[in-house]
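For this depiction, one protein chain was excluded, whereas all remaining protein chains were kept in their positions.
Take a look at chain A:
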Amino acid sequence: MTSAEAQSSPELPSPQEPALQLHEAGVRFGDRTLWEQVNLSLAAGEFLAVLGPNGSGKSTFLKTLLGMQRLSAGTAQVLGAPVRRGSSRVGYIPQHHTLDPQTPLRARDLVALGLEGHRYGLPWASRATRTRVQNLLDDVGAGSYADRPVGLLSGGEQQRLRAAQALADDPALLLCDEPLHSLDLHHQQAITELIRRQAVERAAAVVFVTHEINPVIEHVDRVLYFARGQHRLGTVAEVMRSCVLSELYQAPVEVIEHRGRIVVFAEHLEGYHDHDPATEDQL
């Protein structure tokens, strides 16, 4: 699978170092191999979708890039340096989880935490920070609820604030962990647009973990598909095919393309129900 990557990146070589480079990377828990021998070089501005069933190691993949999970084998470099935790050049949008309705923060306070939440010391924000927070809020279209309590905002509104937190430091690598999960269509599009903008206008590389490729399919340059300790890497057309996924799952899988959307049928596979309930939304 390592051979697929070189041909599939459209505008290489770029003068910059790759945003993300994995060499023979693997993660093992005890005697269980989550994935191994991942070789990947992600250029600036490239959009990588990471797919796979639950428990296949998608989130662990993201954790290794965040420096929260050690590789069992191989190396991982982010922007030319070994992975380290808390890099300001890496943005992270976690999966949406609802905030407590009584959280004592306004929207602008939450965004400010994204900027300075890791700092100790007196918690007063400087004028410069307040201006930056205001600009970020306006950028993600959250200006109208900047002073509302975060706990009273809708899931989509809260997720916009998480996007604002992730984009705060103009990241060169943007890591997204199912950021559209449980959002309605309108907010899915809004969040996707924010991520796309960072990729296109600011040349950020994007790693987008999802179990549902269709909402972002037109932006995806390459797909990394994990299953059963194996993986496939390539363009959508190369990976999202019946024969490729059947080989990966070692069981018959049917991929149907319909008006630019992709539906995967694999109902008899155990632990692989991600695509089933979503079938209606996909078309």
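Couple of notes before you dig in:
Just so we're on the same page, a contact is a pair of C-beta atoms (placed from the backbone, for glycine too) under 8 Å apart; a residue touches a chain by one contact, two chains touch by 3 or more; residues count from 1.
Here is the rule we use: contacts and distances are computed from a predicted model.
The subunit not displayed here is recorded in UniProt as "Zinc/manganese transport system permease protein", chosen from "NADH-quinone oxidoreductase subunit K", "Zinc/manganese transport system permease protein", "Homoserine O-succinyltransferase" or "Stage V sporulation protein AE".
The missing chain, though absent from the display, is touched by one residue of A:Leu66, A:Leu79 or A:Leu194; that residue is A:Leu66.
Residue A:Arg119 is the one among A:Arg32, A:Arg119 or A:His258 that touches the chain not shown. Although one chain is not shown, part of chain A still touches it, namely residues 66, 68, 85-87, 92, 94-95, 97, 99-100, 102-106, 109-110, 113-114, 116-123, 141, 149-152, 162, 165, 186.
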